[in-house]
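Removed: one protein chain of the complex. Kept in place: all other protein chains.
So, chain A:
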Amino acid sequence: MATAEGNPMSDSSQRRLRVLLGHLKPRAAQATSTSEHKAPASPSIPRKRQELLKWNGWGYNDSKFTFNKKGQAEFTGKRYKLSGMVLPSLREWMEKTFGASLDQKTTSRASLNASDAPPAILNEGFIQDIKAMGIPFSHDVEDRVFRAHGHCLHEMFTLREGMFKRIPDIIVWPQCHEDVVRIVDLACKHNVCIIPFGGGTSVSNALECPEDEKRTIVSLDTSQMNRILWIDEKNLTAHVESGITGQDLERQLGESGYCTGHEPDSMEFSTLGGWVATRASGMKKNIYGNIEDLVVHLKVVTPKGVVEKSCQGPRMSTGPDIYHFIMGSEGTLGVVTEVTIKIRPLPEYQKYGSVVFPNFEQGVACLREVAKQRCAPASIRLMDNAQFQFGHALKPQVASIFTSFLDGLKKFYITKFKGFDPNRLCVATLLFEGDREKVLQHEKQVYDIAAKFGGLAAGEDNGQRGYMLTFVIAYLRDLGMDYYVIGESFETSVPWDRVLDLCRNVKERIVRECKERGVQFPPLSTCRVTQTYDAGACVYFYFAFNYRGISDPVHVYEEIEFAAREEILANGGSLSHHHGVGKLRKQWLKDSISDVGIGMLRSVKNFVDPNNIFGNRNLL
């Protein structure tokens, strides 16, 4: 049933795919076949990840930002809409925003040096038993290093210039739930430590190995558990193995005319099991819900046995929901192996949109009103002025829909926008989904509300570009790192009445902290409101600075990130809306959920995993 490129598809699913996956990799025709009888649809990401993905940066090997001979920025490869395009303004933006210069370059190590890696601690008994069971495994250094990290800044920095103190000793690739049961049994028997690995997109240090772990660390890579086991059209659910990536899940469901609608920005690489383990949130949650709304059933292998519920009832009053121990457990309790997830028919119609507001305050007021009237489109995001300006920097040379926001706006609204200060205005991007008529009606409703807050509709293209940017922005960090610019994003959720204060204070705190720590150029400190709820919003920050002249940039960076998080908490923001706690934000968990709360989590952990087999030490 593998769909090679060019297979005839239904109209709607074709349209759907065009829109949704336009930026994603076309089906790899000859995907690394593992000659697995169990894997009818070979996954987009091969077992040897390094064959396709960067070992020291984000995303695909073939896709990256570089400066060409003329000194113009380019995005290489063919995968994304931006691929192959020249971006003439990017350089100037980098120079102006960060004081970066093409002459000031740092380079990453060219390749991994096997002898740098810490030697593997191998539990022979465990390996013998694994071998005997025929479960694929590896202790190749490249494989091990690849699974020693997520995508936090310091992890990238370490890959480029140093080495982790501790990495997994062995990788195992279970093919199915039963394999996982056996692996966990063996782990208990031999007292080795298991760290589940999904897509490796963690941004909370969740995958980092505890330095002082003396036992063998087994990275349990779920990538080979990637089948959709069944689709139930009567109940609109699909039963799926946890290692499937977002892009494969949506594509394969799309072939049957369905989708989950769960689209985190990392969906090309992150996995269903990873989403469950981190309580992920997708861009279109307004229609489809967050992961906790989507999950109907879970199967989880723990050292105490398998946890699951006995039926698929849509809601239950059976005491505290045990799935809520699992969602957000971050690999500390066991391995999520199979998930029954809600599906929806592919939407008939999709439409992007955008609104320009005179200032961020008005924009937030509008989003609040939209949330109040419960008429948020599939996605609604509000960028602040700095991000709006950044959009300009990614303007490709070729005249196409890729003219920058600014140009796009100018073209259509040059007269209307007279009263708008280009240094204050901000943009909301919108995505509507549904049947055509309803979408158009919905669209009107939202634009009417926007108008009350001084918002002017600014076209579909601006909207679409806005969403496209979120997929390439992760690549941009790698470019920055080549020129002494380091950065990261982080997020929070906050009640409506504090959104503005929190945004302002956190951004300002970052600027101030940079100054105090000797950062020589003002940092990029920008935010956007990415989700709306009845009672509040999710806010997402980008922060980057030029570290020339600073001897320990990662340390400085971490101090500033720490300060920013403190500021968030002091302003009524949460510890995390969707990235999770991992090890990065552990120190604040106690204050966030109270001593008793910690005790509750701890007692669950102690019961489920008394020997700390799942010893990645996240959360607690």
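Here is the rule we go by: a residue touches a chain if its C-beta (ideal position, glycine included) is under 8 Å from a C-beta of that chain, and two chains touch if they have at least 3 such contacts; residues count from 1.
The working rule: contacts and distances are computed from a predicted model.
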* Structure fact -> Choosing from "Dihydroxyacetone phosphate acyltransferase", "Trm112p-domain-containing protein", "Vacuolar fusion protein MON1 homolog" or "Queuine tRNA-ribosyltransferase accessory subunit 2", the absent chain's UniProt record names it "Dihydroxyacetone phosphate acyltransferase"
* **Residue of A:E92, A:E233, A:D293 or A:D501 in touch with the missing chain, whole complex considered** => A:D501
* **Touch list for chain A against the chain that is not drawn** => 497-498, 501-502, 504-505, 508-509, 569-572, 591
